[in-house]
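Starting off with a structure, shown below.
With one protein chain held back, the other chains of the complex are shown just where they sit.
Chain IDs A, B, C and D follow the sequence of writing; residue 1 opens each chain.
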Amino acid sequence: MATIDLQNISMIYGVNGTRHVALESVNLKIRDGEFVSLLGPSGCGKSTLIDIVAGLKTPEHGTVLIDDEPVTGPGPDRGVVFQDYSLFPWMTAFENICFAIEHTNGNLTRKEIEERTEAYLDLVGLRAYRNSYPNTLSGGMRQRVSIVRMFSMNPKVFLMDEPFGALDSLNRIYMQDTLLHLWSGGEEHKTVLFVTHDVDEALQLSDRIAVMTPSPGRIKEVIDVPFPRPRCRKTLSASTEYSTLKSHLLSVLYCEMLNEIERQEKGLKGLA
Amino acid sequence: MATIDLQNISMIYGVNGTRHVALESVNLKIRDGEFVSLLGPSGCGKSTLIDIVAGLKTPEHGTVLIDDEPVTGPGPDRGVVFQDYSLFPWMTAFENICFAIEHTNGNLTRKEIEERTEAYLDLVGLRAYRNSYPNTLSGGMRQRVSIVRMFSMNPKVFLMDEPFGALDSLNRIYMQDTLLHLWSGGEEHKTVLFVTHDVDEALQLSDRIAVMTPSPGRIKEVIDVPFPRPRCRKTLSASTEYSTLKSHLLSVLYCEMLNEIERQEKGLKGLA
Amino acid sequence: PGTPATVPDSPGATATPLQSEKPLKIGYLPSTGHALVFIANEQRYFDEQGLDVELFQFQNSAEGSTAIIAKKIDAGGFGPSPLVYAAKGSPVTIIGGLMAEGSGVIALPEKADQLRDLKSFAGKTVATVRMSSGDIHFRGALQDAGLNLQKDVTIQELSSPSAVLDAVKAGKVDAGVAWTPYMEMAQSQGLSVIEYTSEYYPKHPCCRMATLTENLETDRDTYVRMEKALIQAYRYSKTNPDGAVDDILRYVTIDRGVLKTSLENPHTSISPDPNLHGVVQTYDLLKSIGYIETSVRIQDHVDSSVYKQALDELTAENPNDPVYQQLLEDYRAMNE
Amino acid sequence: MRFSVKHEAGIAGIILLATAVLTIAVPDAPSQAVNSNSAFITVIALLIIFFGALLYLHPKKAQATADIFLIIAVVMFLWEFLLGKLALLDPFIFPGPARVFRVFEIDWQQMLAGVVSSLEILSVGYVIALVTAIPIGLYIGWKKRLFGAAYPIAKAVSPIPPTVYLPYAIVLLPTFAASSTFLIFIGAFWPVLVGSVYGVFSIDPRLINSARILSLPESRMIQRILFPAAMPSIFSGALIALIMSFITLTVAEMIAATSGLGWYIQYHHQFANYDRVIAGMILIMVVVVAVMYLFDRIQAYSLRWQNTQ
Partner (left out) sequence: MRFSVKHEAGIAGIILLATAVLTIAVPDAPSQAVNSNSAFITVIALLIIFFGALLYLHPKKAQATADIFLIIAVVMFLWEFLLGKLALLDPFIFPGPARVFRVFEIDWQQMLAGVVSSLEILSVGYVIALVTAIPIGLYIGWKKRLFGAAYPIAKAVSPIPPTVYLPYAIVLLPTFAASSTFLIFIGAFWPVLVGSVYGVFSIDPRLINSARILSLPESRMIQRILFPAAMPSIFSGALIALIMSFITLTVAEMIAATSGLGWYIQYHHQFANYDRVIAGMILIMVVVVAVMYLFDRIQAYSLRWQNTQ
């Protein structure tokens, strides 16, 4: 059970006297058990928004309500996969997950914790790397540990910031399926806020997609994804409904960005 | 002018007494001005290979020849975009690029260096962020600074490790075009070794694609991409030749991984 | 109060005209033991002797003695350390004295009575400052009384006389060895004096004025003049004790009353005399209590004649001065 | 219930005032009595004014200011009450505040001269230590071979107490001032060296790789990469070095000094003038706070790229 209600969120970063508006009046209501994706150009404030919902940053204006309670700080009800998947470098992969379980599922015995950890490592095929320190893992491995660490906290809300960016395509599909399974599989639906750059990924996974404008970030449009679940990747992407939705999404997404890109392209000529 | 010749490269990591074979007998010849992509599952040793060619790691066996000269250390002839795009946190975006130009294009005046830096920042639309420290940039912005920093070194060889992973789709396409332009646009073709997880990206950009096996990493197959240049994204992806090549590539890539994934899926059931 | 160079009541031999004053660097410790140096400087006796004296303050004897050896200063009076340096074969020579006696043993009043006899120190703990004059003479006295320094008493060495006072007051030790003006401070803080070391070794020397032997060979006259200034200072301290107190207070920051009592204390004597006999006695003590081990004869490192010459010249200038007469007498008793 | 900053600041002010009232109204313990308590009263008045000014000028730092002054106020009050009025501990080594602050009134000229002369040898010795230890430390940390050889030797030499250097400094250096400065230098040298070496060691290897592909010449590598990257650790070493230099002052000023912060303490310590010793300590603290303020500003500016938001 968890609803997320973003009320009129603004965020301003003040660096060396200058003020940079990162988010402006963001309003979004996420229902209990809903899967919402955030799409938007680089630098539009997606990570900032995730941090705010997680309670790690305090917005300049506005409030975040989780189950109608205002957020005042981080809590174990909200798990986060960070864009740069920060694992604790002094803990092995195993210990990183153990540690998360230990502090969010209070009443487990040591043995149960370790069993669960093993299970989660199996889930991402990293059993052989249980005793490796993060420094010795490849980028994709670290990302997978970071994802299962979040799963292992068993929070009500999943906040995921480009979680699958460093994965090869097969692992990516597999992790998507796993995410959907964990989202809907347990006794209760999780509520998911999912940042991605991949339009297909957003369409495959989400109930709704929120598209943001470039900085200052605002929510431009929220698009319903009406496909029934479980969805089949192949048939879905072949359907015309899918194509229509995708091109609509792209046009919304790109309309403002194209000007920007055009400007950049001039730079390319300037370089020669 | 630069050829890359990987001769029988093996790499073993020794951590706390255990030995982990990351690369095994990798052989690959890249011709002058060629664009070669590396595809492979997470953890197969792609980043390790890039590091070895860059001269940052010494292989256990084998040699890397650049223009028939063995590599003994890093050199300004090889530019690298790292997977985690490490910028110097104490330099602003502007200074990061300036610094790279300054040390690789020895005979420029201060003014020329700064002008070039401006041009490169324009190229990725980050002029407004010239005085921002990396800590205050978004993931995608940092990645773009890191990419142009490499371009600005004007090396003969581009070594790029998942350079576009954190970019939104439009910026990604734009950066791909920019890369192709810089690769072929100047007086001399650059030689590119490009790591990606995106099969489409590899097909759109490369002359050849090397597919690697999961650990220990070996080169399983090298596939020619025969499409003429300049390539048009839309027409290309619609062509049947493209589909055939793509499914071949996917089957090569996945055949070994599928077993692995199947094993992982059992973990998912074990978790419930 | 600033004491300008008044017309000296003992006109010094101003053989050297003032414009070619001889520079001389003297090291001292901020302690009442160096009173003669302070008075000579304040009363401008050095100037009268044609010396352009520059004073250097040190915080302990070791550094001061090193500075002499390193020729960074020309002379200085640093406790018994010139004796030790001489014993090491270092080319220093003692030419005069500054202070004698002045040390004593203190304790809490309730303990003091039981410790009147030296033998009663058996089994007790005593705090001292190693290598201070009091320490040497107290150890010597214990040994003379038949106690074994290693077995019969526990001697706790501390870093300063004030630390000794603290330790005695805090009851960490049974008794402590200190010197003036700490003896007076101790009394003002409620401690009792058990005995002064002058009772063990009358007229035993304390700070000695020393210089490098080679300085005497090349420039003896300068040191004679220095000694003359110190003798004049001695005379001043005898004839004008209040003025002396003022002069000393410019160099040491202690209570005026305490300083005055300490100068009037019969167990303390300011004296410019080199006291060859006393030095030999102390030197022998240093050896017998195990502080030094040497074959060097200390007699080769004391040159009383510099002082004698200074005294003779002054007496010649003022044949009837009772202070100088007394000093002459003392000289014969202590050096010949 | 949590107090607001305003409440807290108010309480601090009231305690300071109470201390002043206590000082004036209640007679000192006989063993702690001084001619006049005016110096102490003045200090309390100055504290109150300073407190108000800080609150007014830096409203953002009101919390820290209130906290600090609350602590100071409580310490002053207890000091005056327990030692000044009740003389609970040996009045000789534990003088009351009135006696201590009176020293400032009497000795202020000497103290001022001491601050100037100490800052002189301090700054020269400290700056030389920085200028030599940072490059050497960075270089040792960077060159694995040098590290293997030089660092163990440096570590073996480092714990030699400054008093041991004293005679050698006196003999080998031309002037006493040079000897004092040398002692400050040697005391400050090791912390900065250790900080620099550790700084290089804890640099993220990915940053080092980023730099290596530029094939920088060594000097540039040290100046532009190792130095800034190791900066946080260097600052930590430099702070300890600063503390060390102040501590070494007492030893350095044993040689032929007649003024100085360390000399003042050492000198009066010798005469068991504990009121002056404590006054000297307070003086050192005041100087240290001022120097640290400067230090913090430089550090904040140099590390402005770190920990943003």
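In the analysis below, a contact is a pair of C-beta atoms (placed from the backbone, for glycine too) under 8 Å apart; a residue touches a chain by one contact, two chains touch by 3 or more.
If you're wondering where the values come from, they're calculated on a predicted model, not measured in any experiment.
Engineer: Among D:Gln32, D:Ser233 or D:Ser259, choose the residue that contacts the chain missing from this document, as touch is defined above.
Structural biologist: Reading the full complex, the residue touching the unseen chain is D:Ser233.
Engineer: Kindly state which of the options A:Leu56, A:Leu180 or A:Leu236 is in contact with the chain not pictured.
Structural biologist: Of these options, the touching residue for the absent chain is A:Leu56.
Engineer: For a quick check of understanding: of A:His103, A:Arg229, A:His248 or A:Arg263, which residue touches the chain that isn't displayed?
Structural biologist: A:His103
Engineer: So one chain is hidden, and I want to know which residue out of D:Ile68, D:Leu82, D:Leu119 or D:Leu173 touches that hidden chain in the complete assembly.
Structural biologist: D:Ile68
Engineer: Check the options C:Leu29, C:Val84 or C:Leu98 and report the residue that touches the missing chain.
Structural biologist: Only one of C:Leu29, C:Val84 or C:Leu98 touches the chain omitted from view, namely C:Val84.
Engineer: To test your reading of the contact rule: which positions on chain A touch the chain that is missing from view?
Structural biologist: Considering the whole complex, chain A reaches the absent chain at 51, 54-56, 73-76, 78-80, 82, 84, 86-91, 99-100, 103-104, 133-136, 153.
Engineer: I need the residue numbers on chain D that touch the omitted chain, in ascending order.
Structural biologist: Listed in rising order, the touching residues are 61, 63-64, 67-68, 71, 90, 93, 145, 148-149, 152-153, 155-164, 167-168, 171, 190-191, 194-195, 198, 201-202, 205, 232-233, 235-237, 239-240, 242-244, 246-247, 249-250, 262, 265-266, 269, 272, 274, 277, 281, 284-285, 288-289, 292, 306-307.
Engineer: Mind pulling the chain C residues that touch the left-out chain?
Structural biologist: On the side of chain C, residues 61-62, 65-66, 69-70, 81, 84-85, 88-90, 127, 130-131, 156-159, 162-163, 166-167, 169-170, 172, 291-292 touch the unshown chain.
As a working rule, only the chains that are shown with their structure count from here on.
Engineer: Using mean CA coordinates as chain centres, what's the chain B-chain D distance in Å?
Structural biologist: 51
Engineer: Distance from the CA centroid of chain A to that of chain B, rounded to the nearest Å?
Structural biologist: Taking the average C-alpha coordinate of chain A and of chain B, the gap between them is 25 Å.
Engineer: What is the distance in Å between the mean C-alpha positions of chain A and chain D?
Structural biologist: Taking the average C-alpha coordinate of chain A and of chain D, the gap between them is 48 Å.
Engineer: Can you list the chain A residues in contact with two or more other chains?
Structural biologist: 13, 15-16
Engineer: Specify, in ascending order, the residues of chain D that touch 2 or more different other chains.
Structural biologist: Correct list: 304, 308-309.
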